[in-house]
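A short worksheet on the structure shown next.
Left out: one protein chain. Kept in place: all the others.
Naming follows writing order (A and B), and every chain is counted from residue 1.
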Amino acid sequence: MKVDRLLFGAAYYDEYMPYDRIEKDMEMMVAAGINTIRIAESTWSTWEPEEGVFDFTHLDRMLDAAEKYGISVIIGTPTYAIPSWLAKMDDDILALTHSGQNTYGPRQNMDLTSPVYRKYAERIIRKLMEKVANRPCVIGYQIDNETHPYDTCGPRAQAMFVEYLKDKFPDIKTFNHEFGLDYWSNRVDNWDNFPDIRQTINASIGAEYQAFQRKIVTDFFNWQIDIVSEYKRPEQFITQNFDFEWHNYSYGMHPDVDQRNAAKNMTVAGCDIYHPSQDRLTGYEITACGNIARSLKDDNYLILETEAQGNIEWLPYPGQLRLNAYSHIGNGANSVMYWHWHSIHNAIESYWKGILSHDLVENESYREISRIGNEFKAIGSQIMNLKKDNKVAIVLDNRSLTGMSYFPTGTNGKSSYNAVFRAFSDALTDMNIEYDVIPPDRKSLSKYSLVIIPALYSAKEAFLLSVNKYVEDGGNAIVTFKSGFADEYLKIHSDVQPHIIRECLGIHYDQFTYPKDVPGCSEWMELVTCDTAEELLHYDHRYWGQYSAATINSYGNGNAMYIATLPDGAIIRELIRLLMDRIDFYDPDKLPFERHKKVTVKQGINEIGNHVLFFLNYSDDEIRINNIAGEAVILTGRAYETAGGTTLGQGEEFLLLPWDAVVLEYPVNS
Amino acid sequence: MKVDRLLFGAAYYDEYMPYDRIEKDMEMMVAAGINTIRIAESTWSTWEPEEGVFDFTHLDRMLDAAEKYGISVIIGTPTYAIPSWLAKMDDDILALTHSGQNTYGPRQNMDLTSPVYRKYAERIIRKLMEKVANRPCVIGYQIDNETHPYDTCGPRAQAMFVEYLKDKFPDIKTFNHEFGLDYWSNRVDNWDNFPDIRQTINASIGAEYQAFQRKIVTDFFNWQIDIVSEYKRPEQFITQNFDFEWHNYSYGMHPDVDQRNAAKNMTVAGCDIYHPSQDRLTGYEITACGNIARSLKDDNYLILETEAQGNIEWLPYPGQLRLNAYSHIGNGANSVMYWHWHSIHNAIESYWKGILSHDLVENESYREISRIGNEFKAIGSQIMNLKKDNKVAIVLDNRSLTGMSYFPTGTNGKSSYNAVFRAFSDALTDMNIEYDVIPPDRKSLSKYSLVIIPALYSAKEAFLLSVNKYVEDGGNAIVTFKSGFADEYLKIHSDVQPHIIRECLGIHYDQFTYPKDVPGCSEWMELVTCDTAEELLHYDHRYWGQYSAATINSYGNGNAMYIATLPDGAIIRELIRLLMDRIDFYDPDKLPFERHKKVTVKQGINEIGNHVLFFLNYSDDEIRINNIAGEAVILTGRAYETAGGTTLGQGEEFLLLPWDAVVLEYPVNS
Partner (left out) sequence: MKVDRLLFGAAYYDEYMPYDRIEKDMEMMVAAGINTIRIAESTWSTWEPEEGVFDFTHLDRMLDAAEKYGISVIIGTPTYAIPSWLAKMDDDILALTHSGQNTYGPRQNMDLTSPVYRKYAERIIRKLMEKVANRPCVIGYQIDNETHPYDTCGPRAQAMFVEYLKDKFPDIKTFNHEFGLDYWSNRVDNWDNFPDIRQTINASIGAEYQAFQRKIVTDFFNWQIDIVSEYKRPEQFITQNFDFEWHNYSYGMHPDVDQRNAAKNMTVAGCDIYHPSQDRLTGYEITACGNIARSLKDDNYLILETEAQGNIEWLPYPGQLRLNAYSHIGNGANSVMYWHWHSIHNAIESYWKGILSHDLVENESYREISRIGNEFKAIGSQIMNLKKDNKVAIVLDNRSLTGMSYFPTGTNGKSSYNAVFRAFSDALTDMNIEYDVIPPDRKSLSKYSLVIIPALYSAKEAFLLSVNKYVEDGGNAIVTFKSGFADEYLKIHSDVQPHIIRECLGIHYDQFTYPKDVPGCSEWMELVTCDTAEELLHYDHRYWGQYSAATINSYGNGNAMYIATLPDGAIIRELIRLLMDRIDFYDPDKLPFERHKKVTVKQGINEIGNHVLFFLNYSDDEIRINNIAGEAVILTGRAYETAGGTTLGQGEEFLLLPWDAVVLEYPVNS
């Protein structure tokens, strides 16, 4: 989806306000360049305080004010936080999970499969849509919010799971064999007697149940999309606020949602990205999670939430809010929406601060956000709808993530998969190489010069075959340890590893252990023997020095590198560079730029076909960069006047202040 | 309550004895100077082994023996540990808590609101009172023991809570607004439909429920006091064994009991204080918790339990038991009662050792306790009923403690509030400045020259106004971070911080974060801007160096210091000293003394009007102190004969052995 201006704004909650100040808020927003608010996603009990009693006063107030001040509105359906009366409507509105039944209190506690929940959810959505669909200020809808399966595994969900299995395995004997159920007397020869899956020690069942839970989420989205679509105007978009594996900040692929499938029937992908700040601000999460979001629909995406002041330890240093904003846009986002406009005066998120502190007056963050908003007004049309054409891709896969949460590497536990992904994502980011995220399917591979396949633990044979074919046809792959180890049901293959792709990789192994005091290696080490491959690195170890840690193999017209351990970032970068040198990697869609180890560079092509380069200084140093790509215009930079028309000749230096972003536009005819 | 001799003794459990040795025990006690035992608080199943079957054999034995040996007895009502048959009398005798229903086994597992529990508790109390009220040896009653609400939150307690709320908020809309219930769809528009509070994410509800639980405890005490008062003789006292926030030792204010309210209808405050020992013995807990206890009724208090040999890691070094005993008395306690006379041969507290080890013969602790007991006999009348008149006070408040357990500082979690209290208490103790503990109410302030207000997170506006008034009228305040942040229901104020008291403080702030690598700062840092205040300290930080860490403001006739972070102890002491120097702090009721960094000094005025000074050597050094206050008598000291009449001229030195206490009395006419 293309936008006609960068969406800049915040979540807004008139219903949380300690006193009426809607006019004041809107005035302050307009002054700050804010053009969009997101409302209503947590409001069910406000719209419907008692069953069947509706009160849309706050909604009307917000829409009226928004229209008066020319602010666009994204409406969230309010279904992710249920009113207390609804919790009592049935015994299992609150989801039955592995740890017992959810209790009333938090949001995201209900069972998405409950027909009673669905009935009342449908009614409130319809009531809401009737009120908002024709309001001019409403530009789009967010379906629910940060939707997960909430670990539903009560009797209804388990019964649905058995039906889902029956469908996949008409013969229960095949099921027993594929899932290895003879082990520990787990065999089930009768679907009607299917046992409780909650404490299963069979990872195949456990993982398949997680896949089924992801399907529940996708089905739930599609159900809401159908309802909303009955009312919405054609130009209004539908999105979702996807989130990510959570490490007290956004870390990587979400384990519980198949976002790519879920986004299919949406207009545009949306997400929230939160990240460390102050001295720990790196931009890595903005890149890694932003790339996942951009790849969901291979298009620009929306940042529906990101931190303003955020959590206590996130209070940004001067300049960091602006740096992050350009980092999102440079990555292909078409919006920067903060969570949230005002800090909240009660309840659990009171210390997760918005743009305004609890005193609701102008402050440092408001002033910095005003600067961003007003810069976006000036230069937004030159940096929105950015086209990014990358030649490098990383394959990401929910089933492999699940597989590695059952069988983790040395120290990363349930994050083992995302940790490997992040090691490569962060290495590429350090190298200023931009990449796409692709699913493990054949047709995705061919457009890329280099495909990185981290820990693809669970894979269909068809995909592994297509990797061989891709390399044979001239593609280049970097594959890590554990890839191809198990099939899509986590059954480990019974032939030599790595299954199928050992053909293009030219290696094999059958032993693995954790590296202890093996320099440069962490988490995992496979004892690889080269067949046709060339050894790049071996283990510095008394007994296992004969085995390879990294190899490269020429196969057909391409090259396949295997990395049998999780190396240090420096080694990963060297291995990537080595492959790129070998294949003489060249990306015709990218401009060259002077590298600096503390500066991340992102680029794209804007609507009028100009290259735009974002130089992002993730440090508190002042840095000078030489503009080697040709004549450019400085769109913004803290040392420069925004949209001031400062031009920069080829070979001229420009200045990045601490935590600064400088954006250069290269006229197409320069 | 005044005593006619220091109460010195131990908890005594004839019913736990492996064989009959009551005569031997009493003989040993008398020889050791023990004059009081506390009995019966854990004995319900012994008095009433089956429902309605009573057997007071052990009770009679103990009272008979006590009377024979001239030992006083404090009777505990036995209601805090219920018999197994009572646990089965109703479904919810055992409290339903946040973590499910309590099970039978431990003490303190029942629901204080259960009418069935109350019925049987009343009967056993009445039976017991009939037996003991007229026994000459019985000097007082302890109501229950270490009573807490035991986290009761079953349906009955929650229904009582809703009534309690209705009473406070006749209009449910006011309640919704004050508690911010629109947030995350928590709104409740119908009292009859009030949801389960157990997993609430609304801190205002959670905190109010804790306040309600504290009220349950107070009500329970008053109910027992009424029953006991029907029987007791007028000269018999009523007390309770209050305890403290527990960190494997007594740490600070108890989160679950409003001790000040609870003590209102008692004769005298009693408590237990346990603390680290050996090289970790500091006396800090004796001071901090003792000051809380003394302040409950602004009077002398009873130490009803403290460690003898105690836990395995507490085995005292020679001299430490005696040092601790004088530390309690010097702090205003009128008793030192050990838990317990003899180590127990079965069950969970077998390794929490009493005066006697399991072998029940004379040992090192018995010998040291004999020394204390015989010293008390000799000099007790000169050190009991000590009058302490302090000019410094610390404000302590249960609601602020609760508030900070919901919104803790960097690393202290649920102890965040007490950690700030302790930082100031320990700094004052290091400076040999004695202080009182006061509640946040207007009338308490005026008698003090200096009031310290640590982290008063939750405050009524009336009190904040009275702080302004107190300073304006010439008072001096030290206020820390987070004070005045929220109202009594934890709703954060929506004007500039610190709410109301920024007037006397002359500062404001709206940003805060955790200090990372900010020298001298821990836990919290507010980015303070001075309005009329003078900056004392700023943050040593690249981006936040412009903000103040500590400020002082002249306001009316007084001074108000603000400390925006939790500084190191040394900095806290310097800031306190700076303010004291500025106001030329002087306390006419105290004698001067030579300071030594390892020696804590406590003082008071005894019944004949003499000053008594306690020099407490918390180190294993031998220390000589110069007696600068005037002519004195050495009442005790390990290097001196007790009550030996050793006099000390002004300017003469006296000797403290390792872990020694020296007590000096200054004749009023000297």
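Just so it is clear, contacts are C-beta pairs under 8 Å (C-beta built on N, C-alpha and C of every residue); 3 or more make two chains touch, one makes a residue touch a chain.
On a predicted model such as this, the values are computed, not experimentally measured, just so you know.
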item: Residue touching the undisplayed chain, where the options are A:Gln497, A:Asn559, A:Gln603 or A:Asn617; value: A:Gln497
item: Option touching the unshown chain, where A:Tyr141, A:Phe161, A:Phe512 or A:Tyr539 are the choices; value: A:Phe512
item: Touch residues of subunit A, complete complex, unshown partner; value: 177, 179-190, 193-204, 407, 490-497, 510-514, 516, 542-543
item: Subunit B, residues in touch with the chain not shown (by the definition above); value: 13, 15-16, 18-19, 42-46, 49-50, 53, 78, 81-85, 87-88, 103-107, 278-279, 309, 312-315, 317-318, 343-351, 357-361, 363-364, 620
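Keep this in mind: only the chains that are shown with their structure count from here on.
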item: Distance from subunit B to subunit A - Cα centre to Cα centre, in angstrom; value: 51
